[in-house]
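Up next is chain A:
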Amino acid sequence: MNLLIKNGRVIDPGQKIDDVMDVLVENGLIKELGKGLSVPADAKVIDASGKYVVPGLIDMHVHLRDPGLEYKEDIVSGTKSAVAGGFTSVCCMPNTKPVIDNKAVVSYIINKAKSEGLCNVFPVGSITYGMGGERMSEIGELKESGCVAISDDGKPVVNSELMMRSLQYAQGIGITVISHAEELSLVGQGVMNEGYTSTELGLKGIPCVAEDIATSRDIMLAEYTGSPIHIAHVSTKGSVRIIREAKARGVKVTCETAPHYFTLTDDAVRGYNTNAKMNPPLREVQDVAAIKEGLKDGTIDCIATDHAPHHLDEKDVEFNEAMNGIVGLETSLPLSLKLVDEGVLKLDQLIEKLSFNPSKILNLGRGILRAGSIADITLIDPSAEWVVEADKLASKSKNSPWLGRTMKGGAATTIVAGKVVYKR
Partner candidate 1 sequence: MAEFKHKHIIALRDLSKEDMELLLSTAESMREINSRDIKKVPTLRGKTIINLFYESSTRTRTSFEIAGKRLSADTVNIAPSNSSATKGETLADTALNLLAMKPDIIVMRHAVSGSHYFLANKINCSIINAGDGAHEHPSQGLLDMLTMKDRFGRLDGLKVAIVGDITHSRVARSNIQGLTKMGSKIYVAGPPTMLPPGVEKLGDVTVCSSMNEALEDADVVMMLRIQQERQGKTLMPNTREYSRYFGLNPNNIKLAKPNAMIMHPGPINRGVEMSSYVIDGDQSWILKQVENGVAVRMAMLYHVCGGELE
Partner candidate 2 sequence: MSNEQTVLMDGAGIKRALTRIAHEILEKNKGVEDIVLIGIRSGGAFLSDGIAEQISNIEGGTVPVGAVDITLYRDDCSGSLPHHPVGKTEIPFSLEAKKVILVDDVLYTGRTIRAAMDAMMDFGRPKSIQLAVLIDRGHRELPIRADFVGRNVPTSQKENVQVVFDSANKPIEVLLEK
């Protein structure tokens, strides 16, 4: 089936396009962009007036929980949630059971995603075997079998030498290392950000310097080895400054933040709300401001959700016992669009961070609407208002801090390789 997407506002930062025009899709590829394109005989027409037509959104940081933890999420429900949020590609983190540290698990994910998934799934392999922090995974084979990056996301590689050698080795293979920057000795038994709120609630705090130190270490290792590094889920003012300075020095560092880090502060924890418990924890006002500043000046390259589904039983418990993380795929787009309303980002900058940049960092060959490229396209309705409701979320898990909140903007139509996989 061929598609003609008519009269949408096409925003393609990769080609510096921002104009009302038509997009013709043929055989799963972009055929042509132009004004007033005629309708080919066999093409289905999608009226995109009033909508943004952008390269398919890419979330480079999600937890699909498959294999092993399917009670939280699986590839089918996770990709369903992704396309509902406007994402055409997701990169899934390796903390599954078993860990993505070998070809068999990678193949399982890729095959299941191809046969049952609704969008592209790019696995991220583990840096260390079993994410144990003891010895390197077979990084070469991980790359060969389809991993687009390596990370021990969820925990840092504590041993600095192992981290340094992994960076060197990965550079030789040609795969990006994603750092989960956390100094565990400073995290201790902490369950939320250390600050006035933790003092008032009597909860053990995690100081922001726990993230800053680890960000520094990994950037210094990358600088020393000359290897590229990507810092995941940046949440602190300190980390933004450290990354900004490193970029200015020419270090090959990229990074991402998540919508909750530019939307919420640790105030959201009040009432011991376990849906505001995540790692890194929600920080304070000055951190939120620094994250926005980092997005604005380009220090922060990408917005990724860190979509972390958890079963109700893992969240509906005492605060200390609750698992870290929230679902994010379906709320990322409206929360990110708010940055445009607030004047933090221009629309094309936002699309860059949601699509073009992640593709570039991970060499996915997507994130652009050039003739001949794969037709992953997201149609965004910027004015759609909707309420986040547990039973309407496509994800198996409902651990969102925004339940009951009204969101503005969302995916109208999600197209993966020329095929409509989601329609609002």
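Keep in mind how these were chosen: all candidates are chains of the complex that A comes from, given by their letters.
The working rule: contacts are C-beta pairs under 8 Å (C-beta built on N, C-alpha and C of every residue); 3 or more make two chains touch, one makes a residue touch a chain; residues count from 1.
Computed from a prediction, not measured in an experiment: that's the story for all the values here.
Going through 1 or 2, you find that the chain touching chain A in this complex is 1. If you check the complex, the residues on chain A that touch candidate 1 are 194-196, 198-205, 271-272, 313, 316-321.
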